[in-house]
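A single protein chain has been omitted; all remaining protein chains appear in their positions.
Here the chain labels run A and B in written order, and each chain numbers its own residues starting at 1.
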Amino acid sequence: MKRLLGVALGILTAIGGFVDIGDLVTNAVVGSRFGLSLAWVVVIGVLGICLFANMSGRVAAVSGRATFEVIRERMGPRAGLANLGASFLINLMTVTAEIGGIALALQLASGVSYMLWVPFALLAVWLVIWRVKFSIMENVTGLVGLSLVVFAVALFLLKPDWGALAGQAFTPSVSGEESVGAYWYYAIALFGAAMTPYEVFFFSSGAVEEGWKVKDLVQSRINVLMGFPLGGFLSIAIAACAAVVLLPAGISVTTLSEVVLPVAQAGGQLALAVLILGIVAATFGAALETTLSSGYTLAQFFGWPWGKFRRPAAASRFHVAMMVVLLAGVAVLATGVDPILVTEYSVVFSAIALPLTYLPILIVANDPQYMGKHVNGRAVNVAGLVYLVIILVASLAAIPLMIATGAGA
Amino acid sequence: MSKAKRIHPLKIRPAPRPAGLVLDAQLHLLDRQMLDVDGVPVSTVDDVELSGPEPDERIPEGAEAPVISALLTGPVLGTRIFGGRPPSSRLIRIPWSVVAGVDTVVKLGVRSDSLDASWVERWLRHHVIPRIPGGRHDPH
Partner (left out) sequence: MSKSSRSLAVVLALLAVIAGLVSGCSPRPSADTLEGPAKEVSSAVRAASLAVDLRMTDSTTASAASTAADDMLGEVEAATDKIHGFDAPTQEERTLRNDVLASFSAISRALLHARDVLTASSGEPAASSDGQARLATVQAELRTATDQLDSLMTKAGIQ
């Protein structure tokens, strides 16, 4: 019974933890402009993150090594450092976006400008990183984040024309008002939002934090294979809500206050309250994950002691680095830059950097020195290679498309 | 160096195969994580120091083969990425004598706190972390 509870808890946290500000905003933007015609990208992205999160979790459990240690060992110092630079910058952008997301959600709840909420969000995130145990942090934010399910409930309450939605999803086409370039630009953004590299750093480091062994692999596989697809389903529900309410009304999403309109229309103030709670929890959880990820990547590259299972005094560089990252993120927000804009760029840059993260994982998962008899099977390798090609194409196409479409305008 | 008589590489006799485990410095040492005797990460192997003649120095006939005298860490990493050579006094050394084992990680037989390599960690621990409440307790 206890075991079953553990499995349920793992799945629920994975669902709640899957959606962050990037998924929220990108899916709503896409839904309000392209309907469900990009839903297929979410499906591809979710399958990809399942594949690679599972792989990195296995590497961590078998070898006890987190992803970034392995990246440096396998790629050498130069490519490793370039990788660190890129990953770290994207992580910083994502931290900034998530803290901005917390503040924007609190503005929706209170009517007080988000700028005043930023210091509060910073302090709360840092306190949790400084003082709260890893497992509690994960479970609480994941479970509360689950209230984003209200998007799916709202979709039912809106009584949409299911046939039309399915039609958009299964026979994708670009509507007359939007350009083909923008369509593909947002396809890459959605892919980047679903496969963000920090999830892998966090997942593999989390496996070390929680001391996974080979026998825990089954549990982790269930979490990933059930939780992430359900998280992807939530993403599609976000897009569908926007497609049902905002697209016909001629509203294309540019702010978080527009993202919540369909849910308020469907479920009133109660649904709105649940939704805002969910957004705060999801962005808060993601802010924790991205901040930790930036600490993990730095510490693992340079070989510092790291991890929340150590007292801050026993991982001093790790903790100081995370404080610096949080302050840097807040400094960016203090310039008055629109957090939603930061979010939109962060998911596209994530897509650009994807090969840097996923190629080394694939290589190490095949290395018997690390993995012993737990190296990748043939089917996993074929899938991994197919995804590597997709990732590479998305990464190479991102910048030209960004220029050609004016960042999807 | 250029004046010295060059020996054609093909004329050098191959080294005799040593007994025991063969380590490839590039593959098994460089960029590996070092853990201390308690399993606490110390640093990464950023470079290795070999005993014996300096580069560009003539090697006398019958000289001892070079051995690894220390694992290096710290700013020396920059020289591996951008080139150049740091002055010997600036190197942070972990003497080879404290290395207890080489696996996917390099295990040391001493405590991290006894090594120069972790001075930044100790400095932050003693000068920054104590100023913030709660840093010395386990998280709950």
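Everything below uses one rule, namely that a residue touches a chain if its C-beta (ideal position, glycine included) is under 8 Å from a C-beta of that chain, and two chains touch if they have at least 3 such contacts.
All figures in this text were calculated on a predicted structure; none of them were measured in a lab.
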Options A:56, A:204, A:252 or A:376, residue touching the unrepresented chain: A:252
Contact partner of the left-out chain, one of A:260, A:313, A:361 or A:375: A:260
Residue ranges of subunit A at the interface with the undisplayed chain: 78-79, 82, 107-111, 177, 245-246, 249-252, 254-255, 257-258, 260-261, 264-265, 268-269, 272-273, 276, 399, 403, 409
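Following the convention adopted for this analysis, only the chains that are shown with their structure count from here on.
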Centre distance in Å when subunit A and subunit B are each reduced to the mean of their C-alpha atoms: 37
Touch list for subunit B against partner subunit A, complex: 30-34, 40-44, 46, 73, 77, 80-81, 104-105, 112, 120-122, 124-125, 128-130, 132, 134-140
Subunit B partner contacts - residues on subunit A that touch it in the complex: 63, 65, 69, 72-73, 76-78, 80-81, 130-134, 136, 299, 301-306, 308, 311-314, 316-317, 319-320, 369-370
